[in-house]
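Below you will find the structure I want to go over with you.
A single protein chain has been omitted; all remaining protein chains appear in their positions.
Just so it is clear, A and B label the chains in written order, and each chain counts residues from 1 on its own.
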Amino acid sequence: MSTVATPSAVGSVPPEGSGKHILAAPRPRYGEKVVLGLLWLCAAISVVTTVGIIVVLFTEAVALFGIPGVSIVEFFTDTAWRPFTDPGSDNFRIGVLPLLNSTLLVTAIALAIAIPLGLATAIYLSEYARPRVRRTVKPFLELLAGVPTVVLGYFALTFMTPLLRSLFGIERVPIFNAMSAGIVVGILVVPTIASISEDSMSAVPRALREGAYGLGSARRHVALKIVFPAALSGIVASIILAFGRAVGETLIVSLAAGNLPPAELPATNPFQQVQTMTAYITQAVGGESARGSVTFQSIFAVGALLFVLTFLVNLIALRIVRRFREEY
Amino acid sequence: MDQRITSEPLTTAPSTAQPIRIDAGSSATPSTSAASGPVWSQDSAGSGSDRPGASKGVVFGANDVSVHYGSAPALVNVTLDIREREITAFIGPSGCGKSTFLRCFNRTNDLIPGAKVSGRIDYHAQNLYAKDVDAVEVRRRIGMVFQKPNPFPKSIYDNLTFGPKVNRMKVDFDEVVETSLRRAALWDEVKGKLKQNAYSLSGGQQQRLCIARALTVDPEVILMDEPCSALDPIATAHIEDLMRELEHDYTIVIVTHNMQQAARVSDRTAFFTAEIESEDDDRRFGRLVEIGDTSKIFSNPTDKRTEDYISGRFG
Partner (left out) sequence: MVSTSTPTRERVDQSFRAPVGDTIRERFTQFVLLIATCVALVVLVTLLVDIVRDGASGLSLNFLTQYTSRIAANSGIRAGLTGTLSLMFLVALLTFPLGVGAALYLEEFAPRNLWTRLLETNINNLAGVPSIVYGLLGLSVFVYVLGFGRSLITGALTLTLLVLPVVIVASREAFRAVPREIRDGGLALGATPLQVAVRQTLPAAVPSILTGMILSLSRAIGETAPILVAGAVFSRRADNAPWHLSESYTAIPIQIFDFVKRPQEEFQIGVASAAIIVLMALLLVMNSAAIIIRNRYARNR
């Protein structure tokens, strides 16, 4: 053991008063600075992406309103969407309201399905289910959330629509309708509502629950009157996020809801063909229209509206989620 | 093995010296030392206190050091010296800032957001917190061993070559591995399985590996933050033997909860206490009560609080 040489560091201490500090860096580390700069750039790409999205959507959208015959006021107020003709013609109308109406109709149907199902699932998993059941059910919900939307679109068109037609009558339910798409979009966002709500319910302190049980409350009263209100902000956030997902959903509505903007506003009949904002975008890009044309620029104008809608919604939801995380 | 000789006070510290040591017997002599433990001398309780230890080289000089986390003080107004090739132990109740103070010596507090060190710490009479000091170089020269053994999740060999590699030391890696393992008294146990994952070792072996790892980069000082708190008594005895072996070549500062350990291994002991900031607030901050030769601290402390702590009246 004692054959080992003495380490050299002890002897290497320079005399006092020599110019360089004895603990100064032995060599400059320029390479490190470069690598750190590169890592910073990687992180900055996300900001570039956001700025890119905003700049692209708005410059391309503004170009639409530079085309003679297209007015920004009409875009937001006119009640018909017929952008495929020449802007000079009488038939040309470019009001986005029918698309917005269609999107909101499908989203309303989706949330009418997803809110009760999602919240019931969340309450069952957090308050009733045994741990083993919970561990089995949650992966299945994740699986559902991972099914490609084009597959769900196929399902809506070839399974849900025939089912609705046989239930409500072929003459009442057209092949393309808001109901079928809305139901399937609703199923798609059930996992969003269920998992975020369940997280916020599970985060409710045990003491609160035990206090209520101690007073002799039944399980359902504890779930509905204690846990539910305490987790409300998380639940609201989950619904807002689900709203954002439903508004931005593209494939299900393109395949099952149709490509006909409703002629009469407000359109509230779920069994009618509609055209959502996203469906319009997929329809219009299919023509590969040239940059500078009304069709091409209108895609971006609709996209900008969609982005603003979902961005605001997400911002609100994230703020709520952050606040509820701080509470406990 | 380590020889314990009670001798006249040292005036110089030649690097090739025999393991000469002024050993301090203690009134709190432990009965738990393992078979391989030290040979205790009981007769030096008085002589230790007046030896002119200050003539030994001073590695660290701390002057009026305080540490704050944000606005809360963790440690206030500490002044003490750490001497070359001695083992200095920091003891005291939890919350007394002894670990915080230890971390000042290799500037690990720099890594904690909001931590602020004030006062002055000198390393060989040069300011440790001067502008042109490189914290990375500091940590190379002043090694550290942690509470929980923390080997890298890699092979034993890779654990020991990491330090020389990142410091671009022009050395033969095989030699470094063997030398450091021998110094850490681990070579015989692991020489056949250097390619095995370090996690396959026992807790005590892992901690000795971490000590070996600290030695690979030629530090002058080794800071040990409760190095035995996660180990069983036999592994603890191994580490203590090792510390006394390393003392001949390295300056060691150890933080420990275990008073017997301080008494067993250290030359000098610093006792810290935790004070409560105000009546309505349970936040505590640390303060140095006294520092002196271990024999004196354990047999004849100057301060009543030290006596109370050592005799187990609080803490």
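Everything below uses one rule, namely that a contact is a pair of C-beta atoms (placed from the backbone, for glycine too) under 8 Å apart; a residue touches a chain by one contact, two chains touch by 3 or more.
Computed from a predicted model, the values in this text were never measured in an experiment.
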| item | value |
| --- | --- |
| Chain not shown: contacting residue from A:Ala24, A:Leu117, A:Leu232 or A:Leu260 | A:Leu117 |
| Hidden partner chain, touching residue among A:Ile22, A:Ala80 or A:Leu141 | A:Leu141 |
| Selected from A:Leu64, A:Ile239 or A:Leu255 as touching the chain missing from the view | A:Leu255 |
| Identified contact with the non-displayed chain, of A:Val151, A:Ile170 or A:Leu208 | A:Val151 |
| Interface with the undisplayed chain - residues on chain A | 29, 32, 35-36, 38-47, 49-50, 52-53, 56-57, 60, 116-117, 120-121, 123-125, 128-129, 137, 140-141, 143-144, 146-155, 157-159, 187, 190-191, 194, 218-220, 241, 244-245, 247-251, 254-255, 278, 281-282, 285, 288, 291, 299-300, 303, 306-307, 310-311, 313-315, 317-318 |
| Positions on chain B contacted by the hidden chain, ascending | 106, 108, 111, 113, 136-137, 139-141, 143-146, 148, 150-154, 162-163, 166-167, 210, 213-214, 216-217 |
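Following the convention adopted for this analysis, only the chains that are shown with their structure count from here on.
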| item | value |
| --- | --- |
| In the complex, chain A residues that touch chain B | 1, 3-11, 13, 16, 20-26 |
| Touching residues (chain side chain B, partner chain A) in the complex | 15-16, 123-126, 128, 130, 132-134, 136-138, 141, 179, 182-183, 185, 215, 218-220, 245, 249-250 |
